[in-house]
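Encoded as structure tokens, here's the structure I'll be asking about.
Here the complex is missing one protein chain, while the rest keep their positions.
We call the chains A, B, C and D, going by the order they appear; numbering starts again at 1 in every chain.
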Amino acid sequence: GGTGGAKQLTLAVNSGVEGDALKQAAQDYEAQTGVHIQIAEFPYANLFEKELVDLGAGTGAYDLIMLDDPWFPKFSTQGFLTDLQPLFAKRGRGGPDEDFVPSSIALCRHPYSTGALYALPYVGNSQLFFYRKDLFEKHNLKELKTWDDVLAAARTINEREATGAPGGGKVYGYVMRAAQGNAAVADFMPIFWAFGAEMFDAAGRPTVNSAEGVNALKFMLELGKYSPPGYASFNADEVSAHLLQGTAAMSINWPAWISSFSDAAKSKVIGKMDFTDMPGAKLAGRAEIGNWLIAIPRDAKNMDAAFDFLLWATTSEQMKRSALRGNPPTRRSVFTDAELLAKFPAYAVQLRSLENSRPRPRTPLWNEIENTFGIFLSKANTGELTPEEAMSRANAEIAKIIESGR
Amino acid sequence: MRRRQILAAEYERALPYLLVAPTLLVLIALSIYPLIYAVRVSFQTGVGTGARWTLQNFTRLASDSFFLSALAHTLVYAVVALTFEFLLGLGLALLLNREMRGRSLFRATLLVPLMLPPVVVGVVWRLMFNPNFGAINGTLKGFGLNTEALVWTASPKLALASVIAVDVWQWTPFVFLVLLAGLQAIPQEPYEAALIDGSSPWQTFRHITLPLLKPAILIALLLRTMDLLRVFDQIFILTEGGPGFATETISLYIYRAAFRFGNFGYAAAMSFVLLLLTNIISLVYIRLLQRQETA
Amino acid sequence: MGVRFENITKVFGPAVVVDHLNLAVENGEFVVLLGPSGCGKTTTLRMLAGLEEVSAGDIYIGAERVNDIPTQHRDIAMVFQSYALYPHMTIAENIAYPLRVRKTGREETRRRVERVAGMLEITGLMARRPRELSGGERQRVALARAIIREPRLYLMDEPLSNLDARLRVQMRGELKRLQHELGTTTVYVTHDQAEAMTLAHRVAVMSAGRLQQFDTPMNIYQRPANRFVAEFVGSPPMNFIEGRTDAGARVFRGSRGVALPLSENQLGRMNGRERVTLGIRPEHLLISRAAREGWQPAHVYVTELMGNETLVFLRLGNEKIIARAEADFRADPETPVWVGFEMERADFFDAESGEALR
Amino acid sequence: MGVRFENITKVFGPAVVVDHLNLAVENGEFVVLLGPSGCGKTTTLRMLAGLEEVSAGDIYIGAERVNDIPTQHRDIAMVFQSYALYPHMTIAENIAYPLRVRKTGREETRRRVERVAGMLEITGLMARRPRELSGGERQRVALARAIIREPRLYLMDEPLSNLDARLRVQMRGELKRLQHELGTTTVYVTHDQAEAMTLAHRVAVMSAGRLQQFDTPMNIYQRPANRFVAEFVGSPPMNFIEGRTDAGARVFRGSRGVALPLSENQLGRMNGRERVTLGIRPEHLLISRAAREGWQPAHVYVTELMGNETLVFLRLGNEKIIARAEADFRADPETPVWVGFEMERADFFDAESGEALR
Partner (left out) sequence: MKRETQSDERRVYARAGQARRKAAARVCVYALIMLALLATLAPVYWMVTISLKSEVDQFAVPPRWLQFAPTLAHYRDAFFARSFGQYLITSLIVSVASTACATTLGTLAAYALARFRWPSRVGTRLSLWILSTRMFPPIVTAIPLFLMMRDVRLLNTRASLIIVYTAFNLPFVVWMMRGFFQEIPRDLEEAARVDGDSRMGALRRVVLPLVAPGLAATAIFCLIISWNELLFALILTQTDAAMTLPVGIAGRVTQYEIKWGVMSAAGVVAMMPILLFALSVQRYLVRGLSLGAVK
């Protein structure tokens, strides 16, 4: 790390489209300001552990880090991050401007949405509902409003498209992402919420085994019947593969995939895929939010230089560039930018779903809880446990975690 | 003259220590501190400043059903994989321990799985196991089999078998490599004597080859066991321990505790259990296989 | 079981190691292979055992051609020149191995192991491993491992070479008795003349992979087929004197006026050949310090005291010859002596071919 | 360089293998170690070479105590009983190894290798590997590797045991010459009496780790220190007849009326001892088919034809004795013969201790 002169910054990024964007931004910044920015790029799986270890050990190896929003509570509660407020103040600004999507900014505060600001949102991902509009027209299925519509559509397609896939194979009505762990949970949460279930009650006690919770799970299993065999091991890759190969008609997925569907090298369903808001049930559908944030570690060596870059990188024109590089923005102005809308027709939907998206529960124990919850969802998916058993045992285990976390 | 020789004698006496010294230094330097660290954190909760001294990490082990089933999976995994890897490796080593055309090419080729980065292995197999696009079911379908039920890593019944299969595929070459080198070191005379004494191929194998191969066998078993009990990469990529915890092994669980949940104390505590386990098994092997040293 | 080599040839790369060997061993016969180091004895045994493939020719054991029969089916016991003990087994296990592979009962195994161990005086070593034995002990273990069985064929490659004289005589006796009792055909390699003479029914003398003579020990010694055999068998070796026959004077003329009378029959054997080589063994030379009628003058150039006898190295004409004398014979170098030839014991060889003249 | 063993003891676990050995070898002396298999010869050499630690006692080479001096600094050349050739090197490399480690120039190395190779008749094998050699060839390579150097000390453990008679005689000569030229102190183990007799300045006879006698070959043979030496040295071994002295009649009385006259001086040596053992070598027994004055009646029970002589096994009284006879002596079992004793050559031993009576 550079000392004092702040002519050098080190930046830990996620390897993938988000990191690449920031990397290129950094090069532009270097060209403009002459501040050399060194990039440390890590696989998504490992970025977290790297940051955990480095920040925990206070090596000050990084001046800036990218982090996925679920990690934020842990980092902030453990005091790994720098409060940005003073830095804003230093530059005579009250804080981030209003252009940021509130749900995104809320993620960057600890406690959630009310507390101090420890990061700025860089990539505005939130789940979308993908579906094959060609098939919907073909079988004139009604527009998707509720999960029951989804189920009905799935059933129809399963029956009618036994050989409808490009290879002559079967088109499955729905493809679920249910690999143990994060995957299963991420795909389940929208249903879970829509059915009116909640992870915790006001007192922070787990309530996953509520009647709503169990029903949500039952519904998920029902939906699973129309998913390709082995969906219990699917992760984003398999899901996307099915959609791209045209062997599945509907799924929850992340915007990062949208571009692929129009890429001949990857897609057999060019022009046939459409995107809509998360379906609802008892409640209106809400997507799970998954933003990439940028923060300054507590032990960063060049806070000010780092903060300057942070501000620069999250300006709307920089974010537009990032958007052009394939990352959904976190600013309304960018979402509504004409040029971008032309290039990314889904932006309207994305903005909507981002704005009323929901974050995963903001607890430092989330990883642990999500993992456990995922295990039992998976057990339910493989039929090892009945929905009731699964939920009640999940509840018990989650309670344990919270207990030992105290 | 005399002094030179006395020095020589001293040097001769010191030599063995000089020879092991570097190794010991490196190992001490890189193993003592981590050990101390692990011991310390295993008796603490929380990290850094907020750390408290406690036994809870160990007490928790007993009641942690996840830990116990992970332990069970690990043992099953190790035993089954080791059995196959050893038998196959031994078989291959014996097959290729003879003069034949193309031998050296065969040998090198058989090592290929060993040479692939575990991540890649995991990825490739994950793709092959895919029930719908995967090469395996695809080929089976090609033979007209119904593969509806064969969802490999997605089925709680097949998942463990599947990851074991991958391990066998990747690590049998190692056993093969070690045992082959061992076979190569066995002199020819005893075999000729055995022929003369009229021992059948099987008897020769049983009474001559196996005993003389003991050192190599010991090494192969020791190292494979140690690594099997710590198996991580392939499973992590293939199943992340799923479905429904069916393939979760200790290392995965330790990994989560340490790197996902930031609970180093608990991770360390579990590692000590693993260490103990490994130690016991190793000692058993050594008891059984160590050739008594006749100085 | 008889053994028959038919035109057996063995080549290692360029080198012809056994060259068109023809040899027929009777059933129950004890045959000794004799020959210089590297002449192909071990190779011959190994081919018979099936440890080496033959390059050409056929080997028969009894009536059947065994070229393609794997060693373990030939029912042979062999003592390897390099022992080839099982390093990981105790001595007892080593010796018992042939029985073990035949699933012999524990009790009988014990009995037989003890018997041979006793016979070979290695009873005390049973619990050790080969590497803890002395050379001679190892060799006896190798021998024990062979004779514990009753195979169709014994092959022994210098089985006593590392034993002391006493043991060797004793083992010789044991082997003779054993072979006599079991009547097992035996092919035996040795460099020890005493073993060859006392054990063999017939001796096969080889040189450079070729069979030189195959006959009873006595005939080998007393009626060698050619100069090589004559020289190779017997130590100290036979003396040779180059010369020519004077048919008229009925004498054999060596260098420097050495002249030895020839009998009618000897002359006959030479039938007219001019250049011949006279061969006579050291024990058929007599030495006297005083001149005698018909004895040849010579000079001592060195004497070797063997204890039981003295070897006298003499210069006779241009030739160097060796004579055996009493243990107490002493003479300084250059002492003039007279040498008497027991001419009726003399042998004659063709100077070119080296064939014996009979 | 002289060599001195002082109270050297070597134990392997429980077994005492060398037992308080005291032995002083003169500088430039050629000493032969003789003894039954397993008596500790090799162990002795190995201790001298520093390959085995001594359990007790001191070893001196020249003036200095070498117990703690590592082998490679003792400047010794050794022929191992088990050749210990380097399997991965060619014969040439094997032989050249001692020079190589001494960084001898390539040219000189070549020259010396060729010389010893020629001396040992292995010139043709230079490019081969040990496993492609015959036993005897390997042994000669081992020998070559030792004598290519000019060390302070030669140690040779049965270096000729696997060679044929002709080569053995020849090598014997070479070694003798070599040792004579270089005057290098040599300790030599052999089981071959001829080697011991012809090579040794002095012979050390060992038994079960203990030194029995250390003397010139002739004395060992003719004046054995005790019954063990007498019996061990010489083949066929000395005959022993248990009996008692009749001082009055001046005769030695064996069993069944065997009575042999004793000289004044012999009687003197026994000074009054009653029970003694008479020892007489086979070559000092004469055989006649007709009765003679003072000769003892006996029966042939077997004859062994050695070619150059015939060994006659006789039953005399209760004793079995062996006599040497002419090569052409023949006799069927049970033939009655008369045996003449050259009594002046007879030796007498204390019946209990086995000590020679002198």
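The working rule: a contact is a pair of C-beta atoms (placed from the backbone, for glycine too) under 8 Å apart; a residue touches a chain by one contact, two chains touch by 3 or more.
Treat the numbers as computed from the prediction; the structure is a model and nothing was measured.
A.B. asks: I'm checking contacts with the chain that's been left out. Which of B:Ile6, B:Ala149 or B:Leu275 qualifies?
C.D. replies: The one listed residue touching the chain not shown is B:Leu275.
A.B. asks: With the full complex in mind, choose from B:Ala81, B:Ala154, B:Ala193 or B:Ala216 the residue touching the hidden chain.
C.D. replies: Considering all chains, including the one not shown, the answer is B:Ala216.
A.B. asks: Considering the whole complex, which of B:Ile6, B:Val20, B:Leu55 or B:Leu288 touches the chain not shown?
C.D. replies: B:Val20
A.B. asks: Of the residues listed, B:Gln44, B:Asn132, B:Ser155 or B:Thr247, which one is in contact with the missing chain?
C.D. replies: Touches the omitted chain: B:Asn132.
A.B. asks: Even though one chain is hidden, which residues of chain B still touch it in the full complex?
C.D. replies: Looking at chain B, the ones touching the missing chain are residues 12, 15-17, 19-20, 22-24, 26-27, 29-31, 33-38, 88, 91-92, 95-96, 98, 100, 104-121, 123-128, 132-135, 138-139, 141-142, 169, 173-174, 177-178, 180-182, 184-189, 215-216, 218-219, 222-223, 226, 230, 232-233, 237, 250-251, 254-255, 258-259, 264, 267-268, 271, 274-275, 278-279, 282-283, 286, 290-291, 293, 295.
A.B. asks: In the complete complex, which positions of chain A touch the hidden chain?
C.D. replies: Those residues of chain A that touch the unshown chain are 10, 12, 14-18, 38-46, 49-50, 53-54, 57, 59, 61-62, 68, 165, 167, 169, 236-237, 240-241, 244-245, 247, 254, 256-257, 264-268.
A.B. asks: Residues of chain D in contact with the chain that isn't shown?
C.D. replies: On the side of chain D, residues 49, 51, 70-72, 75-78, 80-88, 97-98, 100-102, 129-133, 135, 138, 145, 149 touch the unshown chain.
Methods note: only the chains that are shown with their structure count from here on.
A.B. asks: Per the centroid of Cα atoms for each chain, what is the distance between chain B and chain C, given in Å?
C.D. replies: Averaging C-alpha atoms per chain gives centres 59 Å apart.
A.B. asks: Where the centres are mean C-alpha positions, what is the separation of chain A from chain B, in Å?
C.D. replies: One centre to the other, that is 37 Å.
A.B. asks: Report the inter-centroid distance (CA atoms only) between chain A and chain C in whole Å.
C.D. replies: Their C-alpha centroids are separated by 94 Å.
A.B. asks: Touching two or more other chains, which residues of chain B qualify?
C.D. replies: In chain B, no residue touches at least two other chains, as defined above.
A.B. asks: Help me check something: in the complex, which residues belonging to chain A touch chain B?
C.D. replies: Residues of chain A touching chain B: 48-49, 52-53, 56, 74, 78, 179-181, 228-234, 238, 241-242, 245, 247, 365, 367-368, 371, 374-376, 378-379, 381-382, 384-385, 404.
A.B. asks: Residue numbers of chain D touching chain C in their complex, please.
C.D. replies: Interface residues on the chain D side: 12, 34-38, 42-43, 81-82, 132-137, 140, 157-158, 161-169, 191, 193-194, 197-198, 217-218, 221-222, 231-237, 281-283, 304-309, 324, 327.
A.B. asks: For a test of understanding, state which residues of chain D touch chain B in their complex under the given definition.
C.D. replies: 64, 68-70, 73
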